[in-house]
Structures are given as C-alpha cells and as structure tokens.
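The other protein chains are all here in position, but one chain of the complex has been omitted.
Take a look at chain A:
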Amino acid sequence: MNKSEWPLWEVFIRSKAGLDHKHAGSLHAADVEMAIENARDVYTRRQEGVSIWVVESKNIHASDPGQSESMYEPANDKIYRHPTFYNLPDEVKYM
C-alpha cells in the first residue's frame, strides 16, 4: 500500500522578512510544486508566512538522540563562553 503513497515533505516557514525559516510541520505531495501549494494551504491560512521551504523528509539527516550526552558534553564546562561569566565593576554602566 505504501508504494502508492506520495512522498513526505518537511515544511519550513519564514513568518516575516528578517526572520529564519522555522519548521512548521510536514505533508504529503507528489512533487515540489504541489508540496509548496499544499504548504501554503495547510500552514499559512492566517498569514503565517512570507516564504516557504519544502524538503523531502528522506533528505533530512538528524543527530542521534541516544548519543546526546556525549554529543553535547564538550560545551557543558565552558561557561566562560557566556558574557555573564565576567565580573565588571559597578562603575561600568554599559558594556
């Protein structure tokens, strides 16, 4: 039954110029034109977007959640990457 199913697409929407495209959801479509038109109908009925990206889901590669701990561990002990790590004297009003 599955072989007749249209491929799955991931939809990314830019809500207004200047902002990133953000994942909105997914849908099935036979080709890229249909995917974009369906994305407009399904995800922008209330002016949620000014630009749409669609990517066939099979082309998305994801990190493995099972590896999350070791994957992100290197950043855990590097709080000096944040500005709040540094003490400034009170006299410095703006920095």
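To be clear about the criterion, contacts are C-beta pairs under 8 Å (C-beta built on N, C-alpha and C of every residue); 3 or more make two chains touch, one makes a residue touch a chain; residues count from 1.
Keep this in mind: contacts and distances are computed from a predicted model.
Peer 1: According to its UniProt entry, is the unseen chain "Protecting protein DprA protein", "1,2-phenylacetyl-CoA epoxidase subunit A", "ABC transporter ATP-binding protein" or "Segregation and condensation protein B"?
Peer 2: The record names the chain that does not appear here as "1,2-phenylacetyl-CoA epoxidase subunit A".
Peer 1: Touching the absent chain in the whole complex: find that residue among A:L19, A:V42 or A:M71.
Peer 2: Spelled out, the listed residue whose C-beta touches the missing chain is A:V42.
Peer 1: Touching the hidden chain in the full complex, which residues of chain A are there? Just list them.
Peer 2: The list for chain A reads 1-2, 4-6, 8, 25-28, 30-31, 34, 41-42, 45-46, 62, 64-66.
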